[in-house]
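Complex shown without one protein chain; remaining protein chains in place.
This part shows chain A:
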């Protein structure tokens, strides 16, 4: 039995004539300790998919099974890192993490919880900024707080919804490595949603493209057989990497082209001829 299983998931927003089917026939299974990445265009229903898995949304039909149990609500076992960090601006870094830790371990004493907060803030190397408010931090630092907050709850599975989408390339690379480090340390199960094919291949064991919505559905999966730890520079010369990368991009481009050709709207252009001012 798979660790996380999605069976024939359909998700529709709205009712009656206004209904739009965002996701249709999604099937996915993730094994324990696996790192799976889902790549897709923006607006293809990625966030909806994440919210179905973490329990914020319920599927219109189909079942989400986590360790064999249907997902009915959010759970501390599945930590979520949101696309837009979602830190509480009136709390400082330590307080943001503390709030999560306190909920996850209600029985622990305050000292133990504080210790845990310090440990995880240190892990994302933000100890000097522990008393700062989110607005005093850069985007990368904010996202690291969000990572610390999600991981400090000690979830069995980490769900990341485009966690690095808003960051610049350099910060992005660093954070990718940090996330991989943490993941490999105690081999949690991880699901990464991203629009960056390179990031997906660099980080994941399996990459699955999401055909864009409406009626988004998962495409064929691509296994990444590259040994860990992976080296970014060496990766560029790895024939396996190149092949997979090209295959995924080709697949996504094909869908893109397909989507474009579906649009039948034709624009009538006015007849305009250049006028000569010389005569």
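Here is the rule we use: contacts are C-beta pairs under 8 Å (C-beta built on N, C-alpha and C of every residue); 3 or more make two chains touch, one makes a residue touch a chain; residues count from 1.
Throughout what follows, contacts and distances are computed from a predicted model.
Not every chain of the complex appears here, and the one that does not is recorded in UniProt as "ABC transporter permease", selected from "Spore coat associated protein CotJA", "Peptide deformylase-like", "ABC transporter permease" or "Ferredoxin-type protein NapG". Touch with the chain that is not drawn comes from one residue among A:16, A:89 or A:270, which is A:89. Of the options A:75, A:154, A:184 or A:238, the residue whose C-beta touches the omitted chain is A:75.
Among A:100, A:141 or A:175, the one in contact with the hidden chain is A:100.
Interface with the hidden chain, as seen from chain A, comprises residues 54-56, 74-76, 79-80, 82, 84-91, 99-100, 103-104, 133-135, 142, 153.
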